[in-house]
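All protein chains of the complex are present and in place, except for one that has been dropped.
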Amino acid sequence: MISPMNPAQLREKVVQWRRDFHRHPELGYREYRTAARVCDVLAAIPGCTVRVGRDVMDPAALMNPPSAEEFAAARSEAIAHGANPAWVARMGDGLTGVVAEFNFVRPGPTLAFRVDMDALPILESAEAAHAPAREGFASTHAGRMHACGHDGHTAIGLGLASLAPAHAAQWGGKLKIVFQPAEEGCCGAKAMVAAGVFADVDALVCGHLGTGATRAGLIACGTDAFLATTKFDVEYRGRAAHAGMAPQDGRNALLTAATFALQLHALPRHAGGETRANAGTLHAGSGRNVIADRAIVEAEVRGTTAAVNRFMTDEAFRVARAAAEMFGVTCDIRIVGEAGSAPCDAALKEIVRAAAKSLPATHEIVDTLPLGGSEDATLMMLAVQARGGTATYLQIGTALPAGHHHPRFDIEESALWHGVELYAAIAERVLGV
Amino acid sequence: MISPMNPAQLREKVVQWRRDFHRHPELGYREYRTAARVCDVLAAIPGCTVRVGRDVMDPAALMNPPSAEEFAAARSEAIAHGANPAWVARMGDGLTGVVAEFNFVRPGPTLAFRVDMDALPILESAEAAHAPAREGFASTHAGRMHACGHDGHTAIGLGLASLAPAHAAQWGGKLKIVFQPAEEGCCGAKAMVAAGVFADVDALVCGHLGTGATRAGLIACGTDAFLATTKFDVEYRGRAAHAGMAPQDGRNALLTAATFALQLHALPRHAGGETRANAGTLHAGSGRNVIADRAIVEAEVRGTTAAVNRFMTDEAFRVARAAAEMFGVTCDIRIVGEAGSAPCDAALKEIVRAAAKSLPATHEIVDTLPLGGSEDATLMMLAVQARGGTATYLQIGTALPAGHHHPRFDIEESALWHGVELYAAIAERVLGV
Amino acid sequence: MISPMNPAQLREKVVQWRRDFHRHPELGYREYRTAARVCDVLAAIPGCTVRVGRDVMDPAALMNPPSAEEFAAARSEAIAHGANPAWVARMGDGLTGVVAEFNFVRPGPTLAFRVDMDALPILESAEAAHAPAREGFASTHAGRMHACGHDGHTAIGLGLASLAPAHAAQWGGKLKIVFQPAEEGCCGAKAMVAAGVFADVDALVCGHLGTGATRAGLIACGTDAFLATTKFDVEYRGRAAHAGMAPQDGRNALLTAATFALQLHALPRHAGGETRANAGTLHAGSGRNVIADRAIVEAEVRGTTAAVNRFMTDEAFRVARAAAEMFGVTCDIRIVGEAGSAPCDAALKEIVRAAAKSLPATHEIVDTLPLGGSEDATLMMLAVQARGGTATYLQIGTALPAGHHHPRFDIEESALWHGVELYAAIAERVLGV
Partner (left out) sequence: MISPMNPAQLREKVVQWRRDFHRHPELGYREYRTAARVCDVLAAIPGCTVRVGRDVMDPAALMNPPSAEEFAAARSEAIAHGANPAWVARMGDGLTGVVAEFNFVRPGPTLAFRVDMDALPILESAEAAHAPAREGFASTHAGRMHACGHDGHTAIGLGLASLAPAHAAQWGGKLKIVFQPAEEGCCGAKAMVAAGVFADVDALVCGHLGTGATRAGLIACGTDAFLATTKFDVEYRGRAAHAGMAPQDGRNALLTAATFALQLHALPRHAGGETRANAGTLHAGSGRNVIADRAIVEAEVRGTTAAVNRFMTDEAFRVARAAAEMFGVTCDIRIVGEAGSAPCDAALKEIVRAAAKSLPATHEIVDTLPLGGSEDATLMMLAVQARGGTATYLQIGTALPAGHHHPRFDIEESALWHGVELYAAIAERVLGV
């Protein structure tokens, strides 16, 4: 058990956690060191039950996991960088989610917060203008970076957990803090939902640093303009042939993929909402003078509603398969990521508003800011809403020297404590008895 | 019975027949006046049996016939322009083929000649430089023209028939002169083959004025570089929708047809021979702001061998159907024309060579000239060859003021009598006993 | 001069006008009979100046006019059906717009109302369930129909004009009633704007029967979700060649058009608003075995803002031209229709609201209903707003047995008088002194 910290100490600790995570960015499903650190901290908090591995993630619902070799390498690396091997062992292949649970004595609702832990395959800036570089906590793994603030989210989650024991007497019901892996690509949420993590949740608060809230002190109580999305790979296998001597013997996977890509972008617009379609990468063929026998396309579609995204997904798959028919090749479609579109509930937004208002760090409150992108937290929100609960996706303001996913992305560290206090104030309002 | 003509009179008559046919061009399957004239002439020749209608064409094998209305209009027009209604009545809907048969007393082989009768949808030149215009035998039907020499072929066939009685004593076996409708588009031969017209033929001579033989006096004993071909229509039916208000409700037949057209041209080359593919016409849509619900494409493929053409046909149909799948529309493919590729038999070419050599009109003899196009006479040649017979496709030289299918196409009329004499000399060598 | 009518008589008259126009539907720019009738009625109204022809339409700005032959035929038909030849003569080729002007003695602002007059190329239903058929005022021109309510709009315009003299003493400034031709296809507005019709207008009220207002008694004070649009034709000219004998000599206009159509639909989505793209019709080629030397595509793009529509237009034209480059053919792009997107001004909507509220026929008032389509009245609205004036586009409720542009489209005739009264009440509030 750690000794209780006073707020100033904890505030300092949250910054240290964030910097530690920032130094050790890990890609989706491979957050072994991050998750093990989270477990270490949580295990030392009185009254906190730590759930990990199969308890909180259904391996059958893992979307787009890396290979066994990549898992093994990630585990070795994590342990080499200080991860507790006992925790790592419990996380198996990609079950890197963690849930902190506080069961209070008095009855009450179940309130969950969701934070995400994964980093991005981006080479971090080494310029002095970039604070992590200047102050010595930049990524120690070339080509990986916390460029979306998840390091901060995880630190806020630990800050909230650290504050919980002090409220044990005043709070009732249950508090769950969900540390999600593999948010990028909209992969990781599904397996946590499938494992039942949200089956008892009455209110769910998700959140993000920055996004639309680009001024310190600004809190958005909710978010809209989520784009529901389906991410998928299409792999074509045809038949190679010499392009000069026997072109008729080939089954051209390159042209199949090219046709798919073009027709994917030519899918009809939808009067029911905005749509998106993208073939982001295409790799095909083995040699200039050979009819290409293999091609792979990484693609995605989006829509402002689940129905519109469903339309786009169905049409995209139809086009992918018909292209294969057209060229006489085989087609394998793999869904590798999914997010929905969920409304933020007014009641919960009101609670966020009241909580935000109570904090001196809050300078400005808005009801809703748009996301304009995709987030698999929506799957968790939809799960909670489906059982009659409420959910919101708030935004915590911070000035941003560069946009999300940029090599010079960074947050104002004052936003971390603003986040911890906001989450605690929300818990106070939901669980306080 | 007509009184026997001396050669000079017949030579004159052949020119008159050609000019009469030239004046009255009729499109494929609608050669009612031409065929009725042919019947009238043949019926007056001693010993000539005239077969017409169902006797010589299988209605079930008609490729791409026009509508019942077009047939009725063509019959009325033909009768109005002097066709014998009795013959017209026997020709029903498109059974406009005629076969002249001479059964000689002495035994011998069956020798067939094939001539074709149909004209083209071309507006004939009215320029004075164009002999038919200058000399008053240009087309009397605006937009139709004998621009491929079939008027001359038919006249040569009648000339040969007129000469036959004089040889009845010296010839044995059987002489058949086959007057084929609807050669353009490779439509009409199939129904004559299906009716059994070639089931007893031991030697078949087909021929063409001009083509590669572009000097008067030149005879080519055979032809190669036939392109086997399949002509087909593809019709797509989708679902209309307002392009602004509900684009997602449409099923776009225009884009389907566009995709088919592009992919048809992108079919692989074939190392087994040359190929061709063409989407010649495409008509789609009903309005600018409506998702097109209907499209029709007139297309064709070709190949230097039947196998290569088969490959192209199979691939084209696959692409046509897959395009429909891609856009969720229905697809109807109709074969409307077919020709094969047939070799010219050396033995028969030798007979043609000897016959040509015997004529003063012959200035030059070559073994083979290329066609570089398609001809459904090949189906007849293949039928004869399949039963062990021999076939050739000769070419009769004539200077051409303009190429085939041109509004100023014309032949030297001296080639007509050269043709009649050549055919008679061939018959002499095959049937002479 | 007609004798003043009491309201009941005028109400009856408005219905008669509408039925007369319904019986004689005329396509865009060919509304000679309709416009001549409008002129006849207006000329008989005291104090009404009738402007027509070049006074109100700039011939240089006519978008997509029909041919001289079609104009001549339309004029003849109109006169045969009772149009006053003197008015027809002044309308020249397509200058069928009419403006009624009332200049009041007292000073005041200029208020304009816009109504449209053209019909659609739709075959009207003859079913008894369809009121015009049952009651004997269905279209007398097979294949043309007032299926969008413009007959009613024109009748309302005449009703308002008929009421104006009675208010001459109480109103100041100027009242203009603009009868626009060729709204369908977004063609006619531009020439009226170019002629300066709106150069003195301070407030402009446009309106539509039905659209989103599908209950009798409902008034929408304004409209949003206009889709700015550009309608255009793309014509490609290549080079014909025989598809079998010389495919390499062709310049394939059919494939060019097919490529353009596909790539038009594949233009990127835009985060700034919704977009649309449609190649509605495509006609190419002259024969199956000929490389197509000509193709024409009727196309359109749309966007929820003028900027987004501009983006789509620029990209569409780029694609159209690049397709021509790709196939070595020439490309001719003709803009044939345009509409913008204009906001409805709050101040004018408030006046509409007050006016609507004052009428017993009004059962329900809403601020704004969406259009979801395109309207070239927006060009007029933008012109007025550009000079500092205000504009709105209201909707007059009516139940609809079938949607706009449907063969059974019809309106409730009670809506006509509701419209006349509403327009008069608006004029009262704007011009009343």
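When the chains are written out, they are named A, B and C in that same order, and each has its own residue count from 1.
In this text, contacts are C-beta pairs under 8 Å (C-beta built on N, C-alpha and C of every residue); 3 or more make two chains touch, one makes a residue touch a chain.
Fair warning: this is a prediction, and the values are worked out from it, not measured in the lab.
Student: Based on the whole complex, identify which of A:Ile45, A:Ala292, A:Ala342 or A:Ala391 touches the chain you can't see.
Tutor: Only one listed residue reaches the unshown chain, and that is A:Ala292.
Student: For the chain not shown, which residue from C:Met145, C:Val205 or C:Ala266 touches it across the whole complex?
Tutor: C:Ala266
Student: Decide which residue listed in C:Ala246, C:Ala347 or C:Val433 touches the omitted chain of the complex.
Tutor: Of these options, the touching residue for the absent chain is C:Ala246.
Student: Write the list of chain C residues that the hidden chain touches.
Tutor: 245-248, 250, 252, 255, 259, 263, 266, 268-272, 291, 311, 318-319, 321-323, 325-326, 328
Student: Can you list where chain B touches the absent chain?
Tutor: Within chain B, the residues touching the omitted chain are 262-263, 265-266, 268-269, 271, 274-277, 372.
Student: Could I get the residues of chain A that touch the absent chain, sorted low to high?
Tutor: 185, 227, 229, 231, 242-245, 247, 252, 254-255, 257-259, 261-262, 265, 276, 278-292, 295, 298-300, 302, 372-374
Note that in this section only the chains that are shown with their structure count from here on.
Student: Interface overlap for chain B and chain C, more than half of numbers shared or less than half: same or different?
Tutor: Here the answer is same, because the shared fraction of interface numbers exceeds one half.
Student: Among the chains, which is located farthest from chain A on the basis of C-alpha centroids?
Tutor: B
Student: Measuring from the mean of all protein Cα atoms shown, which chain centre lies nearest?
Tutor: Going by the distance between chain centres and the overall C-alpha centre, it is C.
Student: Averaging only over C-alpha atoms, locate the centres of chain A and chain B and give their separation in whole Å.
Tutor: So the centre of chain A lies 70 Å away from the centre of chain B.
Student: Please compute the C-alpha centroid of chain A, do the same for chain C, then give the distance between them in whole Å.
Tutor: Taking the average C-alpha coordinate of chain A and of chain C, the gap between them is 50 Å.
Student: Find the geometric centre of each of chain B and chain C from their Cα atoms only, then give the gap between the two centres in Å, rounded to an integer.
Tutor: Measuring from centre to centre gives 53 Å for this pair.
Student: What positions in chain B touch 2 or more of the other chains?
Tutor: Chain B, residues with two or more chain partners: 245, 247, 252, 255, 259, 291.
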